[in-house]
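With one protein chain removed, the remaining protein chains of the complex are shown where they sit.
Letters A, B and C name the chains as they come in the text, with residue numbers starting at 1 for each one.
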Amino acid sequence: MIIVMQKRAAEEQVNRVFERIKALGYKPHPIYGVERTVIGAIGDERGKVRLQSLESMPGVEKVVPILQPFKLAGRELKKDPTIIEVEDVRIGGDRFVVIAGPCSVENREQILQTAAAVKKAGAKLLRGGAFKPRTSPYSFQGLQEEGLHLLAQAREETGLPVVTEVLAPEDVPLVAQYADILQIGARNMMNFVLLKRVGHIDKPVLLKRGMMATVKELLMSAEYIISEGNQQVILCERGIRTFEEYTRNTLDLSAVPMLKQLSHLPVIVDPSHGCGVRSLVAPMAKAAVAAGADGLMIEVHPHPQDAYSDGPQSLPPDEFERLMHQLKGYVTLEGRHL
Amino acid sequence: MIIVMQKRAAEEQVNRVFERIKALGYKPHPIYGVERTVIGAIGDERGKVRLQSLESMPGVEKVVPILQPFKLAGRELKKDPTIIEVEDVRIGGDRFVVIAGPCSVENREQILQTAAAVKKAGAKLLRGGAFKPRTSPYSFQGLQEEGLHLLAQAREETGLPVVTEVLAPEDVPLVAQYADILQIGARNMMNFVLLKRVGHIDKPVLLKRGMMATVKELLMSAEYIISEGNQQVILCERGIRTFEEYTRNTLDLSAVPMLKQLSHLPVIVDPSHGCGVRSLVAPMAKAAVAAGADGLMIEVHPHPQDAYSDGPQSLPPDEFERLMHQLKGYVTLEGRHL
Amino acid sequence: MIIVMQKRAAEEQVNRVFERIKALGYKPHPIYGVERTVIGAIGDERGKVRLQSLESMPGVEKVVPILQPFKLAGRELKKDPTIIEVEDVRIGGDRFVVIAGPCSVENREQILQTAAAVKKAGAKLLRGGAFKPRTSPYSFQGLQEEGLHLLAQAREETGLPVVTEVLAPEDVPLVAQYADILQIGARNMMNFVLLKRVGHIDKPVLLKRGMMATVKELLMSAEYIISEGNQQVILCERGIRTFEEYTRNTLDLSAVPMLKQLSHLPVIVDPSHGCGVRSLVAPMAKAAVAAGADGLMIEVHPHPQDAYSDGPQSLPPDEFERLMHQLKGYVTLEGRHL
Partner (left out) sequence: MIIVMQKRAAEEQVNRVFERIKALGYKPHPIYGVERTVIGAIGDERGKVRLQSLESMPGVEKVVPILQPFKLAGRELKKDPTIIEVEDVRIGGDRFVVIAGPCSVENREQILQTAAAVKKAGAKLLRGGAFKPRTSPYSFQGLQEEGLHLLAQAREETGLPVVTEVLAPEDVPLVAQYADILQIGARNMMNFVLLKRVGHIDKPVLLKRGMMATVKELLMSAEYIISEGNQQVILCERGIRTFEEYTRNTLDLSAVPMLKQLSHLPVIVDPSHGCGVRSLVAPMAKAAVAAGADGLMIEVHPHPQDAYSDGPQSLPPDEFERLMHQLKGYVTLEGRHL
């Protein structure tokens, strides 16, 4: 932490800041500048957030943090990339993984048909929502536990491991019973109770970036999960909220190389939610590969115009198959294989 | 819903949209324009969100919703303002209510001292966090149940009803046992499981606007609570995230008159979180009164420089007392009284 | 400037940074922390922006500026508030000033009628656009020089000094011939050529905050004008772009007390553009007074439904008169008078 004193700060004020830094267990180190004094606080980084309260002291202009607040999710302590294994699928290594399926599980036929189609096209995991977070209480809220049953059937029939979202801390054991990977949705990225709970299970967690979250905040949420003991975290960029009106969100692909530099965790991209517009899914999927992503999550529905949710951004199976074909070249260029 | 066809949409495509609208239970009504056809879908508004999927049909350019998606939280069905009563405090009527207290309950002395001070200055409710949502797992997470006990003691000593945050759906019964008003924090505004759960209790809920939420989304979250049966919802503007760097958030005071026009629910303002800077709390508190708010929530700490959290934005008791004095004139001008 | 070295930075890398700091004329001052080294660069603040390039050096993690980049617009060098005099109107002192008029000058009758009405209601200056920046080339672009003539007539008839926008650097002399205050619009806040040009005239400049500008950037744009020699700058908050959809912009009233603390320049608020919705203008105007603004700029049109531009946010004369009445109490509470 760097404590910046005001231009006119009295010597006595500087001294009181010194004492307070010491009282909190840090060593003050002053730099006497031309216009003002700044003070470095030296010591263990973990608790330094307490020093922020020094902003309240007379004569202090601001307190500037210097270090990254995440440790376990960061590259500094663990240099080699984390690889997450689900059955025979490896996420984060030299394979490029595609997760596909409908927004919501709607009925038996829909999910089985989709699962078969995405498997045939080359997807390695099946996605499908059973518990749906919807902004309106009058929208379809998902088939709940019945949806989990149907996902299990789809897995049995196709062999594809299943990714599905968990909304409530108390549902974690139930969902973990059915799912191979538990998804934390964008709206729950800062649901710290839920993060801690999935930190206690031994299944991988796919953590989606919140709509207004910074890269740092995403990594802090991953830190919550890891610090509870679960190191199997997959980060997912899915678009942030901007003032753009043509797209549902703005897919921030620069987060991909940034996250890969800052963290050892695998990073996947969801261009379906990220754009919200079907015709943008394919170009942005290719771009995600080129930006260095470890995988994609793509919404596929046998009949998008009948979908209970997210129809406008879902690909029909034939378009998805064409996209999988197109991706191959880009994946190869990145030194990976599908 | 208005379905806008593409400029070159074939007659057959228009016909298929007609049929689909009818299949979903609505009546299509076309307008044949100079450049393109638009089709109104007439019928019950509740389920119209299903029509959004028509965007997937060939020839459709976009689907434009016409009506507000909230009903129970809106002014259209309930014209008179909702007044919420907690002991002898009334929120939403001609009284202007100030809620004050520390960010976190830290220890017995701190909370009792603050409670006594804010009561003396004229606050009608005590705030204090026992369960704290912190972006870092290494930050102080609150005293949890012990914090609830201390709040209960403070209530007993001062007679001030207590507002405190609940983070987990499963903690709702516990927190409801101690708190007079349950707070849903900004990070949980879209935690729909939690919203539904507090929709089942018979205590008022203070719902904070999410950092990136629109006014419409805030009202949809209120709709979740009310549609489960709990009509005692207080809306709270607490700042949204923008690119401004001098303030922690940007307090959106225009949300106050907008919410009062759209909804019958009381609206309060939290300038402490909204600005994150102590010197802005007083001017923005006065401005909130003038913008038509029904109350304020203000962070007060006996020694801000020692606060475990939010020190830089907390007022010491004497500054809070001065502010309460200043507010009187503005409250009177608004035809209310403190 | 504080240069933060990477955790694993080699001693040699630190040394090269030292040398580079010295080569640029500053004195390096290291702090050897537990995890990494940070280096303060001591010396004249003006040119320190050059030090930013050190981020390119091996071993450097980031370069953090410590001081405000504005000098002439800031409070540090000039403590007493700047008061701007236009005829007998004083902006920035204990008077509260209201500027009113139509978005665009449309014709003789419209501007004369509006001028008479706003004068009668208590406005001290007349606004009206002759050169209009419109997002569409097909929208009404203003009456141009004819509009300036009409404004001059309105001034002659009512005695109200006139505020009008200048769009092009080469139009500055023409506009300055007619206007008492030249307005720089939000879209031109970073039109540095235009800023420099109005820095050379001896008429006051009303500088509107850009739609995406931070408070710091607004002050830097003021700095451009003042550093060219014109110290008569009035700052104007007029709403920033957010993701809110009910309002045209989000009026950032917290910018008012923030600007008053950081700068000696007068600050006015434009709630008409800030909200874009007529029913929000009055509450936000009152709130602006309470937040400490030195004045208001309000759009008034004799027949808003016929306005060439900004009809939905313009007040008809009777509503404006009611608002002026309402404002009095708030202005008095702030220790000012209308």
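A few comments on the model shown:
The rule we apply is simple: a contact is a pair of C-beta atoms (placed from the backbone, for glycine too) under 8 Å apart; a residue touches a chain by one contact, two chains touch by 3 or more.
The model shown is predicted, which means the values in this text are computed figures rather than measured ones.
Check A:Val175, A:Ala291, A:Ala307 or A:Leu323 against the missing chain and you find that the one touching it is A:Ala291. Among the residues C:Arg75, C:Arg95 or C:Arg134, only C:Arg134 touches the chain that is left out of the figure. Of the candidate positions A:Ala41, A:Leu280 or A:Val300, contact with the hidden chain is made by A:Leu280.
Within chain A, the residues in touch with the undisplayed chain are 212, 214-216, 240, 242-247, 250-258, 261-262, 274-275, 277, 279-280, 283-284, 286-292, 329-330, 333. Even with one chain removed from view, chain B keeps its contact list with that chain: residues 2, 4, 7, 29, 31-36, 38, 40, 42-45, 64, 66-67, 76, 241-243.
One chain of the complex is left out; on chain C, the residues touching it are 20, 46-47, 49-50, 52-57, 69, 133-139, 167-170, 187-188, 190-193, 196, 210-212, 217, 220-221, 223-224, 227-228, 241, 278, 304-308, 311-312, 314.
By our rule, only the chains that are shown with their structure count from here on.
The most distant chain from chain B, with centres taken as the mean of CA atoms, is C. Centre-to-centre separation between chain B and chain C, using Cα means, comes to 31 Å. Between chain A and chain B the centroid-to-centroid distance comes to 26 Å (mean Cα coordinates, whole Å). A straight line joining the Cα centres of chain A and chain C is 38 Å long. In chain C, the positions touching at least two other chains are 242-243.
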